[in-house]
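Okay, here's the structure, questions in a sec.
On to chain A.
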Amino acid sequence: MSEFEPKIVAFVCNWCTYAGADLTGTSRIKYSSNVRIIRFPCTGRIDYMLLTKAFASGADGIIVSGCHPNDCHYTSGNFHARRRWMVFRRLCDFMGIDTRRIIFSWVSAAEGAKWAQIVNSANEEFKKLGPYENYHKLSTQEIFE
Partner candidate 1 sequence: MKLGFYPGCSLEGASREYNESVMAIAEEMGIELVSIPDWNCCGATAAHNLDKELSLSLPARNLALAEEAGLTVLVVPCAACYSRFCATQHELMHDENLHKKINGIIEKEYKGNLRILNVIQFIDEFIIDKLDDKMKFEFNKKVACYYGCLLVRPNKVLDFDRTEDPQTMDVVMKKLGADSIDWAYKTECCGAGFSVSFTETVGRLSGQIVEDAEHRGAEAMIVACPMCHSNLDMRRPEINKYNKKKSDMPVIYITQAIGLALGIDRNKLGLQRHFVPVKLKDFKPYTKKTEVENPQKMEVE
Partner candidate 2 sequence: MARIGVFICHCGENISATVDCSKVAQVAATFPGVVHSVDYKYMCSDPGQTLVGNAIKEHNLTGVVVSACSPRMHEPTFRRACAEAGLNPYQCEMANLREHCSWVHERNEKTDDKAIDLVRMLVEKVKRNNSLQPIKVPVTKTALVIGGGVAGIQAALDIANAGHKVIMVEREPSIGGHMSQLSETFPTLDCSQCILTPRMVEVAQNPNIKLYTYAEIESVEGFVGNFTVKIRKKAKSIDESKCNGCGLCTTKCPNKKNPNEFELGMAKRPAIYVPFPQAVPNIPVIDKTQCTYYKTGKCKICEKVCQANAIQFDQQDEIIEVPVGAIAICTGFDIKKADFFPEYGYGKHKDIIDGLQFERLASASGPTAGEIRRPSDGQIPKKIVFVACAGSRDPAKGIEYCSKICCMYTAKHAILYKHKVHDGTAYIFYMDIRAAGKNYDEFTRRAIEEDDAKYIRGRVSKIYERDGKLIVVGADTLMGAQTVEIEADMVVLATAGVANQGAEKLAQILHVSYDQHKFFSEAHPKLKPVETNTAGIYLAGACQSPKDIPESVAAASGVAGKISCLFSNSELTREPLIAVVDRTAPPQYSSCTGCFMCQSVCPYNAIEREEINDRNGNLVKQLAFINPGLCQGCGTCVAVCKSKSIDIEGYTNLQMYSEVDALLNF
């Protein structure tokens, strides 16, 4: 069997990271193809229950990425995202979700190369962790809906 390829879902904001990933494209910088980007207006919009949903849909790892701390297009959405993540992380621990499988980063619209590097290193990271079978099993019981 070929090497394990983790399935990665990326939740990104429209203004910084989505645009940054566009720049990766315009600059023709290659990165691994096992990532699916979902566009949000702002990381502040990201409802963390969506992350559990993504794991339930088969993701092995998640990247959440938005604007750098003071660059939020909406000034403070990313702060709220960060604050809520602190709370959610504890919930994850409680629910038995492996928080190593959720990677946060800041990628600005100018950081095309950084986006490629983030995806690649996340890929390596998640490869080490292996398939998230525990959760896939867990989720079949549909505890989150």
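In picking the candidates, the idea was that all candidates are chains of the complex that A comes from, given by their letters.
In this text, a contact is a pair of C-beta atoms (placed from the backbone, for glycine too) under 8 Å apart; a residue touches a chain by one contact, two chains touch by 3 or more; residues count from 1.
Quick caveat, the model's predicted, so the values are computed rather than measured.
Trainee: Which one touches chain A in this complex, out of 1 or 2?
Mentor: The candidate that touches chain A in this complex is 2.
Trainee: Would you mind writing out the residues of chain A in touch with candidate 2 in their complex?
Mentor: 5, 7, 9, 14, 18-19, 21-26, 28-34, 36-42, 44-48, 50, 53-54, 57-59, 73-77, 80-81, 84, 116
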